[in-house]
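My structure is below; once you've seen it, I'll send some questions.
And now, chain A:
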Amino acid sequence: MDYSLVVAIELLREVAGLILIATGLAVIFGMMRVINIAHGEFMMLGGYTVVLTTKWGVNIWVAILILAPLVVGVFGILVERLIIRHLYGRIIDSLLATWGLSLFLIGFVTVAFGNTVEGVSTPFSSFSVGRYSIAIYTLFLIFAAIAFITSVYLTLRYTKSGLIARATMQNPDMVESLGINSKLVYMATFGIGAAFAGLAGGLLAPISGVVPGMGALLIGKAFITVVTGGAAVVAGTLSASAILGSVSQAVTFATGPVFGDATLLFVALILLRLLPQGITGRIFTRSV
Partner candidate 1 sequence: MSEPALLATSGLTMRFGGVVAVDQVDFAVKAGELRCLIGPNGAGKSTFFKCLTGQLRPTAGSVVFADQELRGATTHEIVRKGIGIKTQVPNLFDGLPARENIALSALQNHSKKRSEEITDQMLELIAITALANRDVGHLAHGERQLVELAMVLAGQPRLVLLDEPAAGMTAEERGRLANVLRELAGDMSLIVVEHDMQFIRDIATEITVLHRGRVFLEGDVAEIMAHREVQEIYLGKEANGAA
Partner candidate 2 sequence: MTRDITRRSMLKTTAAIGAASALPMIPFAAEAGDDIIVGGLHDLSGFIDFAGIPMNQIMLMAIEEINAAGGLLGKKLKGAVYDPQTKMPLYSQFATQLALKDKASVVMGGITSASRETIRPILHRYKTLYFYNTLYEGGVCDRNEISLGTTPAQTVEKLVPYSMGLWGKKVYTIAADYNYGQITAAWVKRYVEQNGGEVVSTDFFPLDVTNFGPTISKIQSAKPDMVMSVLVGTGHLGFYNQWAAAGMKNEIPIASTTFGAAGAELEILKPEVANGILTCYGYYPSIDSPANKEWVAKVNKRYPDKTPLLSELSAFTWEGMMIWADAVRSAGSLDRMKLIEVMESGKTYDMPSGQCAIDPLTHHAIRDVYIADLQDKTYIIKKKFSQVQPADTQLVCNLKETPNANKHYEISLE
């Protein structure tokens, strides 16, 4: 009984992790048709923001919840202005450019801050489920993911900017004719996507190693989750995270992490095969 509860918590934690790392990518992908390969490095920047600012004495919660998204969001806007805005409608070019950005960021952070910066320790302690003890931070991550995706949903559903965002996703050409400055929409979108990545990186910082190459470990899963999820940011990310996360984690419990990861990929493949047009058809109709 205790063990099932532990397994359930771990399943939720994996789903929550996927939601956190995928949402920023999904926002940028769904709205702008840009595959941001540097998404993993945006998370890494979020992690570094937390690690460095707490070292300078900033409260860890301020660092995770405010500074990480803020810093990375501003950086995202900068990147959009300098690079991405030249590449709209060129899905492969934007992929290559962001890959270049990802390499650049790894190298830059290594040179600027070194690759062995002391991390932060995990806030909260642990609690017991029978003879198991689980980090409270695990629960915190689950709740953070729920709060996160709910707020994205509410924003998209009930606010004016959410309406604009949804309109952009449906038909980017129409937005301009509605009298909205689409450049501004794209800039804001990229900034918000980057901020989400920063927040995710900040939240993961206390439980993973914060090193320049950490993004590469996360981007693959994030990318597959987004593609499997498809065009709808909230529903897509949520459903894909739920399916992929729980199945792969269940297999991990049953066998080991190797087959857990392979299962994640395999399930993604099956889903893509079964729902070819339904999931991604809309996104890719105009590409390449």
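Please note the rule applied: contacts are C-beta pairs under 8 Å (C-beta built on N, C-alpha and C of every residue); 3 or more make two chains touch, one makes a residue touch a chain; residues count from 1.
The set was built so that all candidates are chains of the complex that A comes from, given by their letters.
Every value quoted in this text rests on a predicted model; they were computed, and no experiment measured them.
K.L.:
Which candidate, 1 or 2, sits against chain A in this complex?
P.N.:
It is candidate 2 that touches chain A.
K.L.:
Touching residues of chain A toward candidate 2 in the complex: what are they?
P.N.:
Touch list, chain A to candidate 2: 3, 6-7, 10, 13-14, 17, 107, 110-111, 114-122, 124-126, 131-135, 137-138, 206-211, 213-214, 216-218, 220, 249, 252-253, 256-258, 260-261.
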